[in-house]
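Excluded from the complex is one protein chain; the other protein chains are retained at their positions.
Chain nomenclature is as follows: A and B, assigned in order of appearance, with residue numbering initiated at 1 for each chain independently.
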Amino acid sequence: MTLQSLSPPASESRRIAMGVLARAQRTELEASLGAHWPNLDCRVLRQPETGLVMLRGRIGGDGAAFNLGEATVSRAVIELPTGERGYGQVLGRDREHARLAAILDALWQKPETNEVVETSVLRPIRQRLATETAQTSAETAATRVDFFTLVRGED
Amino acid sequence: MTAVLARGFDQPVAQSQATFRAVMQALANPGRLIAFRSTLDTDTPLPVNAAALGLALLDFEVTFHLAPSLSAGSVADYLRFHTGARAAKTTQDAALAFLDLAKDTLCLADYAQGTPDYPDRSTTLIALSTRAETGMAIAGPGIKAVGTLGIAPLPADFTVQWAANRAGFPLGVDILFVTEEGFIGLPRSTRIVGGV
Partner (left out) sequence: MYVAVKGGERAIANAHRLLADKRRGDREVPELAVEQIDEQLALAVDRVMSEGSLYDRKLAALAIKQARGDLIEAIFLIRAYRTTLPRFGFSEPLDTAEMAVRRRISATYKDLPGGQVLGPTFDYTHRLLDFALMATSNTEAPATAPHEPDVAMPRVTDIIASDDLIERNPPGVPGAEVADLTREPLSFPADRDLRLQNLARGDEGFLLALGYSTQRGYGRNHPFVGEIRLGEVEVELMVEELGFAVPLGDMTLTECQMVNQFSGSATEPARFTRGYGLSFGHCERRAMSMALVDRALRAEEFGEERKGPAQDEEFVLSHSDNVQATGFVEHLKLPHYVDFQAELALLREMRLEFTSKQNPETLEAAE
């Protein structure tokens, strides 16, 4: 990720980490938590729930907003005994995914666990996502049109 | 880190539905105490029944107002965090207004009265109060013959204020009195027909 070499402010790197957690598969998060924090103690502040977010587009792509339609979203908020409050918000109806993402967001904020979250949890997910993106890009690139103009009329 | 935040519903669907049902019963049976004790964690910045009511009725499109006695503490943060609701700028913009009858002045005319096209866009008052054994005689839809409104403390001019509220029908505010034992509803359709 090139963005990180620019050492963004803390909220921006947290935002990026939350983006990775949202794109993770639930099983990836379950495995990481099970491996590194099998007996984690945390308090649920907002029970995992599924609801709707109205998605907005922009007129003409960059103009005033309009309501395009809704998406299902699941969210949860938890708090560690040390006070870090973790937010999980993910597209879809998987409430457990939201809860796990919230726990990992809280652990990411805690100085003692931040590095483990970055290297052992987020990095493998980032790598998987990068591989998938590269595959899609390669497939897309194969359908790129190389125009050549035929000679027209008389010389 | 922000201050310690009280928990919301553990079972959001069941708990908010139970609260909603009690509120509905209270407004459908003006003056009658609808027994209700929320199973919400008691560590709430508002009395537990009032907190449950906020969690059940507020969402991010609903605005709330807190009277002076409630606006100092963490009530606003609690409601905002759990429901996404916004604090109203003035009493006139509030869909729901919380006040404590023992500490705050009650002035019904200060709140949103609705508009002729949308009478529902009026404020619903959530009034923290206690139940009184005796009360005023009330009549109207949902009351067989004559009912009783046993609430304390009510301001001395409450009967006059309520008559003015009733005169603007279908505009006007509705009140939900919240006590430790449950809810008592006073919708705008109810008339006060006799003193204590």
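Operating definition for what follows: a residue touches a chain if its C-beta (ideal position, glycine included) is under 8 Å from a C-beta of that chain, and two chains touch if they have at least 3 such contacts.
Every value quoted in this text rests on a predicted model; they were computed, and no experiment measured them.
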Identified contact with the non-displayed chain, of A:Pro38, A:Gly63, A:Pro81 or A:Pro111: A:Gly63
Full-complex contact with the absent chain, from A:Arg23, A:His36, A:Lys110 or A:Arg128: A:Arg23
Residues in chain B touching the chain absent from view: 2, 59-61, 80-81, 84
For chain A, the residues touching the chain missing from this view: 11-12, 15, 18-19, 22-23, 49-73, 75, 87, 89-93, 133-145, 147
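We take it that only the chains that are shown with their structure count from here on.
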Separation of mean Cα positions, chain B and chain A [Å, integer]: 41
Interfacial residue positions of chain A with respect to chain B in the complex: 43-47, 49, 77, 79, 83-85
Chain A-facing residues of chain B, complex: 1-2, 5, 7-12, 81-82
